[in-house]
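Yeah, one chain of the complex is gone here, protein chain that is, but the others are all in their spots.
On to subunit A.
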Amino acid sequence: MRKKTVMQSFKLLIIIIVILVALVGLPAYFWTKSHVTKERVQNRSRLYPIILVPGSSATENRFDGLIDNLNTGNKKTSLLKITVKENNHLRISGKIFPRDTRPFIVIAFQNNHDGFRNIQKQAKWMALAMDYLTRKYQFNHFSGIGHSNGGLVYTLFLEKYLDQNKLLLDRLMTIGTPYNFAETNMNKQTSILQELISRKEKLPRSLAVYSIDGTTNYTTDGIVPSTSVSTGKYIFQNQVAQYTKITVTGKDSQHSDLPQNKEIIQLINEYILQTGVTGPDAANTPQ
């Protein structure tokens, strides 16, 4: 008799739970999803800059040609250039127009030499410049382009200095970045690659990375070996939301010509510039 009562109560409870799931659980689930997406959009700052970091030996003017090529329409986008000096002071030129939401910002370094130690220093200087920029312009998300060793500086900055609770990098495009320096054997890991792999868990989970590899022949762009660019997969693959490697060949695919390469300009237009304020998040992130 008692067992029967328990079973009856249990059955009734199950029916009620099913009804509650249908009438409450599902609408609540869909509301939460749409509410959080809306909140994410509202939380983003209107200013959504593209921050470019040149490679070794290059100055703040490295991307002038690229930006001229991107500024083909009637509306010119702003360009702000920062050079971080060795004494940690910033030299700033250019400006961000008041209503421009997608300005270009170039961060270059007075000490722009090659080498593991210098790149580490440059990542630290980049953090200094970023701190200045976020405080002055109050933005909380940005996109990035790094050419050559600029891509290494970017990756080191992301792993060591980016405060993900305050700042979001949604897309990063590295152009001809030698993740394994000049080493052609993928099985031999140089110090920079080892460091980047050891800290890869610190990379933003929602980041989309596009690694562009230019080749004048089957193995190199004249300076950076194709295999070195490919080792980026050991850093980004299964770590960030999306990692795509693209190979560009033909005219202007020599290492120093890459930023002016028409294919690459088209890729920047498509993957970095032609994106909504929301970025790639909704599809890529689980929570």
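Throughout what follows, a residue touches a chain if its C-beta (ideal position, glycine included) is under 8 Å from a C-beta of that chain, and two chains touch if they have at least 3 such contacts; residues count from 1.
Operating definition for what follows: contacts and distances are computed from a predicted model.
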Among "ABC transporter permease", "Iron complex transport system ATP-binding protein", "PTS EIIC type-3 domain-containing protein" or "Acyl carrier protein", find the name that the UniProt record gives to the complex chain excluded from display.
"PTS EIIC type-3 domain-containing protein"
For the full complex, which residue in A:His141, A:Arg171, A:Lys200 or A:His255 touches the chain that was left out?
A:His141
Of the listed residues A:Lys4, A:Arg135 or A:Lys166, which contacts the missing chain in the full complex?
A:Lys166
On subunit A, what residues meet the omitted chain?
2, 5-6, 9-10, 13, 16, 20, 24-25, 27-29, 31-33, 35-36, 39-40, 43, 140-141, 164-168, 204-206, 281, 284-287
